[in-house]
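Missing here is one protein chain; the remaining ones are kept as they sit in the complex.
We call the chains A, B and C, going by the order they appear; numbering starts again at 1 in every chain.
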């Protein structure tokens, strides 16, 4: 039997005696009979550590992880980057891993300062004044941005580009069922948002990707002009690695900038835990969801950090809180902060450039495959390809040959000419020879 | 280029200016021309972390590690035990990993206390009063025991049972070339030391395994009687896992007990780093090699730990030191101590019993294979098998079928009937079904 | 020293006191232009200049101003920061409502398995059979433990679970034609509950607690009508008391057509003892990071799966992993027919679920029950141990935690709950939750958890008693106001932080 309960039978017996009880179940005498569970849960009895690890290992072996046996060209919001050994080791220190939300600042300066640094780093990246101490993931960050925009503008119509990750768009729809916001999707022209068709009159916000899900660099300046004319907020969903080279969302006029932070050194992990980045203009600070860490001093005048502006949170304002998020992704935020500091100023821009270069090398090769066509105009590190055969079939066949070929475009693009095309990327990890053999294999596979 | 040097070019330039130098190489102007290396070392230029990990990974892939694809029945001093996740995590805390020998006790209580606990644990296991804070490995511990015995008794003839690990015996021979000790091997009768043939007159020590290399439980009491008659020290090389069930070496009369500590939660690691356990009777304390940690108090009266009896060491006594060992295996000792505490009193004896039981299940099965014969009489967790075909061939054929069949007996047993036999073990990790399929496969392989 | 040595600037030293008594500079202060940790694989791909391909209007003129530090200084910085942080691994953490139990290390091995953590979420089904099986297995365990029929692992934390569960209730009621729009919440509830209710488009109706700290059923009866969509509770409630009328409450709510929502933050009290399903709940979220011992990571990641009764299964978020009905051991995805849609960008915090499953399998039915048993025993024993020194606003046996009040002590001595909390640090413990639940003045909410030994619980009792005694002694009282003095920093000026927020360096 496995258990982490330290108590010996003798100790339990004595504890019961001191409480005047005969057996542990006496503690539940006051429970109503109907609610009392009889018998044993119908799950197996406990096992040893070794048995658990055997089981989990046997499950893990039924997956095909990315690596030498499955070379990854898939992105779509989750990228196969290298992580640094130092960042991984530092983030997994038990002081960070096994502590709670830093409610008691005297004994939580480690987490608090790390989060303060994280907020600074992401603000510098996004070009905006305020960053919260993380949200669950990219999609949640966008949903929260929509909520903020509606609360701030007291409007409820939100325009969302179809160039945004289809899962995020689904999430907006799901949560709108509660908030009652009216979500209007803005169609695409090619791979970019058809801004000509947009009417922002009375809208709370326009949400747009940068680069978008399809890898296309959207015209944010045009979007900003539309927003300015109507008083809508510009909400930008950005790719942090692209933004190391591209102008920052803040610089382009974003009021709120959100992102999936996975590409900042977080493992692929079958989609989670990832990291929602959320930054906003300073004037919106009191509407920002989630936790904020601020600098202050202690009674001796020593510099110190503390969670602040707590009045936005549910533990103070309850139903009037700006958001319900409590537990967030702190550890992943710390990991990303350490990874960013490891990358450093020049390293981060080199990473970005390497992704750009590998992707361009890949797209050039794709263009030479008979029947294959790159659909993007301006793209940075990801692009869409039309192939002679269906993308789903391509992915299956390529997997048999050791490649995760990309992500097939399907859900969220119904009625779009993009259905059946393939979204692909090459990160800094992809070597020239890997890309070459991918191209060769793809050529064979689509020719069949 | 890879480097952990933090200095920027600007900083280097300024540092040079402040020293009145023009370039770094000016620092070497005083080196004699003949000794100055010209040009670049003929090794490749530095690379990135990712490149290094790729290289090491490609080397690692050329090995066949034990695991599901190579089920391990080999022992011979290195055993495939489970380690505990907690012990591994605790021992790899950077405070332990990246500190130096605890010369400054005020800032080294972590390592010092862990070593004090280690000394206590190994003393309890060996049944002897004093344990040092580790030596390199089992063989070194034995060599040091031989040296201690000779220094203590002022004699130089040492009898060494042929039942001791052949590598350890080789090491004794190697080091005897320096010390001048006369090493006499004592032959075997079957799998145990032929004590009848032994003359200990004038000998410094008798060294004997317990259980020995062949898995045989030697008659330590008889050995002790011989020692007592002649004034020789009894030096026992024990197996810690067996000794969790067997009477302790100290209890059996050992003056010095040494062991390879790998089976206390240390990975197989192609033979190192392992851990030399070394315990002795209290009266020998000032001859004990290596580091010793003792309890004391600080000036406030707080309990504290410090390296002690340093006068035995080279930094004080130089050429008259009891040993030259300086850096030892501290981290591995800490790991073993944590692992032992994780096992705990009942867990350690259960581990021992599980190894015993699996080994017996294995040996029973072996006895049923036509032409196979177990050669041992009293064995605990390892035994020798005579097979219809050569052990080396058996190991090769079994490896093709996913088993590390054991260790073939060869070197160190020249002229012995044991050459060509196979030494095998089954640890607590081996399941019944693994043993069954091993037996089935072995049967097929030796029948061919 | 000559001035030639004085150029050093643009970065402070990375020296460090052994035990963190000095302030650690920020990573930005450690930065020096041109310094670097990172390096990149020699991929053989020629580096292109984006400016040669992309229009300049897209491009940054300056690199993002990240710190420039050596790997050595990076490691020093975050190692020293970690030394300024209390954690479960350091000592007891009796933070009520948070279940800060021991997080098994083997789960770290699970999280580190490449077969789990190197899997791309966009992989086709055939490549992720292990993950699908794992999620299905975790669902089966969780449903059995909660007494529910189906579950989703998409919600990334408890609050996300709440919102998801409420949206499921909403969709279900809409489907049945109901226009009910109110969710009832006890006044002792956690702040995320009312916030989630609002976000899910319902109105909050608060019911008071009675004198025994339980839901006042009379008051409840008064607010129950056809406009009630449901009621949200945790049981044991935030006072650590089991709602003994729970089956009756459920019946009352069900009678008006409402659904019962279980906030699983306190599930650690009732594993194998009382299942939310048996209590009468229809929707249950669990905080895997509490009950199932996945580490809390300084504030996350967690996982807040939602389990529901059969009637609600069709409304869960999708896609959901499932066993393929035609083949025994094959798994795929399935969209519940009336799904509310996605609530996570992918499939939730999958690796956290893997940790929790490992914990559930390790414990098994016997171990889980034992965990709750000892959590409850520890709490009652601690409560009894300090009974002569602290008040308990509500009588009776508690479950896995209890709420004490320092109101009397405050009245008599001026020492507040906060002083008691801060004084615990100096005695080697983390503080309990203070000033929550809101309905108890000077609340100290204490949850020892089952992984603390009687020795530790006893030492915690001794510390609490010592503090209470000192509060009453004029000679020793002031030290409690001054506490803590042994921590890296002392009491903070929180007002200053909020007045003039400095949120970035």
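Assume a contact is a pair of C-beta atoms (placed from the backbone, for glycine too) under 8 Å apart; a residue touches a chain by one contact, two chains touch by 3 or more.
Bear in mind that the values here come from a model prediction, so they are computed numbers and not experimental data.
Peer 1: Sort through B:18, B:287, B:416 or B:437 and give me the one touching the missing partner chain.
Peer 2: The single option touching the absent chain is B:18.
Peer 1: With the missing chain put back, one of B:152, B:224 or B:430 would touch it. Which one?
Peer 2: B:430
Peer 1: So which of B:78, B:214, B:277 or B:442 would be touching the chain we can't see?
Peer 2: Among B:78, B:214, B:277 or B:442, only B:78 touches the chain that is not shown.
Peer 1: Where the complex has a chain not shown, which of C:83, C:303 or C:378 is the residue touching it?
Peer 2: Spelled out, the listed residue whose C-beta touches the missing chain is C:83.
Peer 1: Extract the touching residues of subunit A with respect to the undisplayed chain.
Peer 2: 1-2, 4-6, 8-11, 14, 17-18, 47-51, 54, 84-86, 88-89, 94, 107
Peer 1: If the hidden chain were put back, which residues of subunit C would touch it?
Peer 2: Residue positions of subunit C that touch the missing chain: 1, 5, 8, 11-22, 30, 32, 35, 70-73, 75-76, 79-80, 83, 86-87, 89-92, 102, 104-105, 381, 384-388, 425-429, 451-456, 458-461, 463, 465, 486-488.
Operating definition for what follows: only the chains that are shown with their structure count from here on.
Peer 1: Please identify the chain with the largest separation between its CA centroid and the CA centroid of subunit C.
Peer 2: Checked the centroid distances; the maximum from subunit C is B.
Peer 1: Can you check how far apart subunit A and subunit B are, centre to centre, with Cα atoms defining each centre and the answer in Å?
Peer 2: 47
Peer 1: How big is the gap, in whole Å, between where the Cα atoms of subunit A centre and where those of subunit C centre?
Peer 2: Once rounded, the distance between the two centres reads 19 Å.
Peer 1: Measure off the straight-line distance from the CA centroid of subunit B to the CA centroid of subunit C, and report it in whole Å.
Peer 2: That gives a centre separation of 45 Å.
Peer 1: Subunit B: which residues touch two or more other chains?
Peer 2: Counting only residues that touch two or more other chains, subunit B contributes 49-50, 84-85, 89, 94.
Peer 1: For subunit C, jot down the residues that touch at least 2 other chains.
Peer 2: In subunit C, the residues touching two or more other chains are 35, 39-41, 69, 71, 75, 79, 104, 106, 108-109.
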